[in-house]
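For reference, the structure discussed in these notes is given below.
Shown here: the complex without one of its protein chains, the others still in place.
Each chain gets a letter, A, B and C, in the order it is written, and its residues are counted from 1.
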Amino acid sequence: MPLTPEQQAEIDALRATPRPTLRAVSEGMEAHLYRAHQVLDHGFVRVIDYMGDDAAIVQAARVSYGAGTRKVNDDSGLIRYLMRHWHSTPFEMCEVKLHVKLPIFVARQWIRHRTANVNEYSARYSIMDREFYIPTPEHLAAQSTVNNQGRGAVLQGDEAARVLEILKSDAARSYDHYEEMLSQDGQQGLARELARMNLPANIYTQWYWKVDLHNLFHFLRLRADAHAQYEIRVYAEAIAKVVADWVPVAFGAFEDYRMGGVTLSARAIAVLKRRLAGETVAQEDSGMSKGEWREFTEVWG
Amino acid sequence: MPLTPEQQAEIDALRATPRPTLRAVSEGMEAHLYRAHQVLDHGFVRVIDYMGDDAAIVQAARVSYGAGTRKVNDDSGLIRYLMRHWHSTPFEMCEVKLHVKLPIFVARQWIRHRTANVNEYSARYSIMDREFYIPTPEHLAAQSTVNNQGRGAVLQGDEAARVLEILKSDAARSYDHYEEMLSQDGQQGLARELARMNLPANIYTQWYWKVDLHNLFHFLRLRADAHAQYEIRVYAEAIAKVVADWVPVAFGAFEDYRMGGVTLSARAIAVLKRRLAGETVAQEDSGMSKGEWREFTEVWG
Amino acid sequence: MPLTPEQQAEIDALRATPRPTLRAVSEGMEAHLYRAHQVLDHGFVRVIDYMGDDAAIVQAARVSYGAGTRKVNDDSGLIRYLMRHWHSTPFEMCEVKLHVKLPIFVARQWIRHRTANVNEYSARYSIMDREFYIPTPEHLAAQSTVNNQGRGAVLQGDEAARVLEILKSDAARSYDHYEEMLSQDGQQGLARELARMNLPANIYTQWYWKVDLHNLFHFLRLRADAHAQYEIRVYAEAIAKVVADWVPVAFGAFEDYRMGGVTLSARAIAVLKRRLAGETVAQEDSGMSKGEWREFTEVWG
Partner (left out) sequence: MPLTPEQQAEIDALRATPRPTLRAVSEGMEAHLYRAHQVLDHGFVRVIDYMGDDAAIVQAARVSYGAGTRKVNDDSGLIRYLMRHWHSTPFEMCEVKLHVKLPIFVARQWIRHRTANVNEYSARYSIMDREFYIPTPEHLAAQSTVNNQGRGAVLQGDEAARVLEILKSDAARSYDHYEEMLSQDGQQGLARELARMNLPANIYTQWYWKVDLHNLFHFLRLRADAHAQYEIRVYAEAIAKVVADWVPVAFGAFEDYRMGGVTLSARAIAVLKRRLAGETVAQEDSGMSKGEWREFTEVWG
């Protein structure tokens, strides 16, 4: 359980005191505010604040298009049109601020999404907590034999046990040593900014992360994808559920055009057209490489 | 007056219906929501939405610094510390969305601030309104004789009258021609995306502009500065008043360290130290150029 | 002709003096350096500097993937893989700096691409040249009757003549008045930063524009697209030709996956699969809106 009783009490207190506002309010998002959605063994995602809703997207788009747009029958149609045609600026008009607790090796992937605001817990200034990500046995996977950056089968029996034992004991030892080096009991005590270098990448950190909806969709498209590493994908999936409650129409369009969609190259279009015309096309005859053909047939058979 | 009765009625309606929220609320900002602050002859600035308050800055900074920070006595001291040491990320945790109506030549300067989200009224899609910025006589200034990009004395008598007459009649004629080219009355009607090219840079456009507080402060520092062009400075000043009500502590620190502060070069520091030691220093002896020395003596005499 | 003899002499001089460098060199790009590619009636695009080539993309990707990547047979396959899987960071390792002369209404669309560096000629500081974009008759199009932001048929006879006469005479008059207001002959002379407001949006400005290859591809995808306004599309097309000479492999992948590709929604995939299975699908039965269906059938019949 990632929350202490004090933390839960703080959340309860924050949720007990609604205040009036004249701003746009998303009821779906209000239900999530401050609550911790557990991810992995000690991590979480919490919504701290948000700005805008589906209507804010439409409103911003109507400034772009002015009075002429009125002909688009309904808001949902307009939002789908914007998503289909990569009109990203109206989606940038919504913003969300999350509090995330996550292992450092996940944080290192996450931070590569640059168009966001971040305040991370400082291990120069403060002492890290003794919390490490230890995978459950079903997520202890072997190196993939076909994909250099993927996972294969789940580790079996003794090997799994050995790995878990290594991860647990190394985490515990490194943290013991971290405390030992920091200690000012009978010694000077190493600087925090130095002692942290001994901690492994599965220790948990936390940050506030603020991002607009367009860039969040981009994050979700890459990180909720089946090719993303499991440990970041579960964060993306937890956030996706929240977004579905926040801006249901925009999220629906995102699911249809991005998560559930595919991009076809000119070569792939040509192959599909030949197939539609009744022709049977082989890889050698497609203009595609073997890897590209494999990806193509995964979708189209 | 920049607002139509319909627009004012819409604002009144939006302000009449507060809804409960669990988010941070800034009372100072709630008072501004949707209201139009007039700028120039037909322009305005309106707050459409906001996220965060002074406490959100502190909250984000405390994640950065963790428990160790508790020693900073009060929030105001921490915010001043962050501003002094250019710790910009906590200020990025606040966000504001504005609706702005402004002349195109002002919009062209404004858009150079890239770290913001924009949706502008589209003249490809829609027809522009017949509204042009015409300076009041006291802002009809001559070219500066000492500063290539500044203004000098106010134009006098006949010259001022001639200029105003030109600006008014050219605006009216160009708009008449715009309508004439667009007209589908007895002719095909030129495409909007082409007809707009005839409109001068003092016609009004409008946009939604969303920005975080750190980048907004940067905008205000440059555009509320005495060297900024008057026509954008008045927008910056109108926004500054709103920000002072939104995040009073952060704005106070911004005024002290940025708007009211100066940056001294190593050479300028050396000169001031010599002065503090009782020495009289001349430009030739300062290591500074004439222009630099003039700017230096404007502050220090 | 957009270049003066002095400008052409300067270009010739710059091209006459090669110097040795240890950096990556793209022969295709060296042939373009400094030369002006004419666009519209008075505009141009010139390459001023560039960094990197196809090999630099591969080199950066190999750091991402380390030794494991060696298995990808050839550079071209790796570049196509990166493009297909939206791995954008290796493409960001190439950079180009352009000098562009363009009408202000085109510049206003262009600047919306925020991830680039810009230095524009300042009309606060300097005096604008008397150069205006006047469309050729075959680009004088009527408003589209089916697309609110598009063009329809070319204007005919008298109407075309009237439009051209308006554009020419308004441009000339506004520039005459601009000079008249600026003049210090027997009067004070209006400040440049004010006088410019009288100039219409078809006057030419110029800027240095520096962008990385990933963001340039994004620009080209949107602006070389058939839906882009003609007057910006011709700039995108001129730049695309330069890029094809600079990084031919990356450009080939871009053409196949982006310019020639399409994105299919989940609904569109489902329809195509039904068609591949021999079924005839109607719009009412597709889950798509009429607009979406029209766009779908434009590609797939």
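One rule holds in what follows: a residue touches a chain if its C-beta (ideal position, glycine included) is under 8 Å from a C-beta of that chain, and two chains touch if they have at least 3 such contacts.
Since the model is a prediction, treat every value here as computed from it, not as a measurement.
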item: Chains in view that touch the one left out, judged over the entire complex; value: A, B, C
item: Residue touching the undisplayed chain, where the options are C:Q7, C:T89 or C:T263; value: C:T89
item: Which residue of B:Q8, B:Q156, B:S169 or B:S289 touches the chain not shown here; value: B:S289
item: Chain C residues touching the omitted chain (full complex); value: 14-15, 17-25, 30, 33-34, 48-52, 56, 59-61, 63-69, 89-90, 92-93, 95, 97, 99, 117-122, 125-127, 206-208, 210, 212
item: Residues in chain A touching the chain absent from view; value: 103-105, 108, 111-112, 114-115, 118, 122, 124-125, 133, 135, 140-144, 148-153, 155-156, 159, 162-163, 166-167, 170, 173-174, 177, 180-182, 184, 187-194, 196-202, 229
item: On chain B, residues whose C-beta touches the chain left out of the figure; value: 65, 68-69, 71, 77, 80-81, 84-86, 89, 112, 148-149, 222, 227, 255-257, 259-269, 272-273, 275-276, 289, 291-292, 295, 299-300
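As a working rule, only the chains that are shown with their structure count from here on.
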item: Classification of the chain B:chain C interface as same or different, half of numbers criterion; value: same
item: Intercentroid distance (Cα basis), chain C paired with chain A, Å; value: 33
item: Chain A and chain B, separation of their C-alpha mean positions in angstrom; value: 35
item: Chain C: positions in contact with at least two other chains; value: 112, 148-149
